[in-house]
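With one protein chain withheld, the remaining protein chains of the complex are depicted in position.
Our next item is chain A:
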Amino acid sequence: MSERASPSAGAVEWLARRAEAFVLPLAALIVGLLAFSVFLLFLGKSPLQLFELMWRGGFGSWFSVQNTLSRAAPLLLSALCVALPARLGLVVIGGEGAIVLGGVAAAAAGYALSGAPAFVGIVAMGLASMAAGALWIGAVGALRHYRAVNETISSLLMAYIAIALMNHFVEGPLRDPASLNKPSTHPIDPAFAIGDIPGMDVHWGLVVGIVACVISSILIEKTSWGFAARIAGGNVRAAQVQGLAVGPLIVGFCALAGGFAGLAGMIEVAAVQGNANASIAAGYGYTGILVAFLARHNPLAIIPVALLLGGIDASGGLLQRRMGLPDATVQVLQGMIFLVILFSETFYGRFKAFNPDLWQRRR
């Protein structure tokens, strides 16, 4: 046990241990953008113009910032659906399924409770959406722990089932006969609509998402459940020898993750669409995967990353109009960043600068 010479050395060590999780994803993001620039050069477009437009479209004006914030709101919740199971060592990529089912459940609850006080209606919609999402992703966790079914595959396949179920409900039992061109459920009571944050053109979903991230962070870092989950995620054998109930931890964390994704669906319905229809399967569940990986499954880091990705998303229209790039451009960019992020995983622990244990040779 070597004592540190001065408090500042301790601070440097503290900083170094935490810097890795910040510097490496940032570097990966930059490499991803550079790779995308090469792609643009082949198309004969200017990368500089792209970055300039991205800035303007995402963050350049109050209008674009509000657009970005609106798009970030569902990403916060859908990223939690990836990050929470990831702390237990599970790679769940089917948050989209929980979002659409949450949306359908919220729309059904909102229609059924028409005329009830607004507070009751909104809370009921939220609970219904969380229950639907929790059931869906909780089942993924249960299949993994009790039946050894790969959670990545099952969550993806269950997302397809969820989307098919949504289509069934929206076009069948829950369809509003008045929705002719675009099959939708009955609209929810307008009193249950979630409004905007005062002074902004951004709905309250953003606040819900941020609160969910903070709660998740407290759960993981400050409670004994979170600590137990980190043990199980770090080494399931060690958790079992300690007698920890690994099964309930996995199912519980997956269910909470699914509940947050379901809530994202409810917010889509209550703040944006007013009813549930195919538009709620907008791909937030998939972008959420990228957000969670960039944030290294740290719930607090999800907040800035979701804003960044929301900004890139918001600039899509501008890129399309000004540069004549196809609609899918933003998805290509996201895909490239995701690939680089996955490659960057191999660099963790390789750099001496981030590893104070290598600073002095011990005997």
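The criterion applied here is as follows: a residue touches a chain if its C-beta (ideal position, glycine included) is under 8 Å from a C-beta of that chain, and two chains touch if they have at least 3 such contacts; residues count from 1.
Throughout what follows, contacts and distances are computed from a predicted model.
Of the candidates "ABC transporter ATP-binding protein", "Acyl-CoA dehydrogenase", "Tryptophan synthase alpha chain" or "3'-5' exonuclease", the chain left out of this view carries the UniProt protein name "ABC transporter ATP-binding protein". Which of A:173, A:243 or A:324 touches the hidden chain is settled by the complete complex: it is A:243. Even with one chain removed from view, chain A keeps its contact list with that chain: residues 1-2, 4, 13-14, 17, 222-228, 230-231, 233-235, 237-238, 240-245, 355-357, 359-360, 362.
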